[in-house]
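Okay, structure first, notes after.
Note that this complex is displayed minus one protein chain, with the remaining chains in position.
Moving on to chain A:
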Amino acid sequence: MVDQPNGELPKVLQILARPAGLLPLGIVLTQAVRRMARRRPTLFERLDEHRHASFLVEPSDLDFAFVLVPDGEQASVRSYSKRALPSADVHVKGPILMLLGLLDGTFDGDALFFNRVLSVSGKTDALVALRNTIEDAELKPSDLLGVTGRGAAFLDSAVLRALASARRVVGAPNMGAMP
C-alpha cells in the first residue's frame, strides 16, 4: 500500500505521466465527445442550457488540466498546462483516478465531495447538471474510444479492472464504490 492522500497517484507515476501533457489530448477527447454525441444524441438533453457552460477539470496529481464545453456535436475539450489555467464557469479538482471513477459511475460525486476528495467552485447548477447527465449516461471506456461490438465488451472490462486495481494500489477511499 502506498500512503497517498485521498487516492492520488504515487509520485513516481505522476512524474511518468508528465509527457502525456504534451500529447494532443484535447483534440482526441473533443473527437471522442462529439462521436458520442452523434451516437447517443439524447444524452446531452439533460444538460439543457448548461451544455454551453465551460468546465475546468483539474486532476490534482497531474501536470495538466482540461476545459470541457459539452455542447453535443459542437463539444470541445482543450488541455492546458497547470502553469496557465484558464478561467471557466465551473472548476472541479481531484485525483485522476477519482475523476475517472465519476465518469463510469464507480464513485458518487456527492460522497467524494462531502469527504473533500473533490473540490468544486463556480456555477454549481451547471456542475449538478453535468454530474446528473454523466450519472445517467452509464459511460464506458468504449463509448469514449468509439469502440463497438465484441471488442467494446473486452475493452470495457479490461480498462475497468485496471482502474479498480489502480485505485486499490493507491489506497483510494471506498465511497459509494460498486462491487
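Heads up, the rule we're going with is that a contact is a pair of C-beta atoms (placed from the backbone, for glycine too) under 8 Å apart; a residue touches a chain by one contact, two chains touch by 3 or more; residues count from 1.
Criterion: contacts and distances are computed from a predicted model.
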Among "protein-glutamate methylesterase", "Putative D,D-dipeptide transport ATP-binding protein DdpD", "Ubiquinone biosynthesis protein UbiU" or "Pyruvate:ferredoxin oxidoreductase, beta subunit (EC)", UniProt-listed name of the chain not shown
"Ubiquinone biosynthesis protein UbiU"
Given A:32, A:85 or A:120, the correct residue touching the omitted chain is A:120
Touching residues (missing chain, whole complex) on chain A
46-48, 50, 105-111, 113-116, 119-121, 123-133, 135-138, 173-178
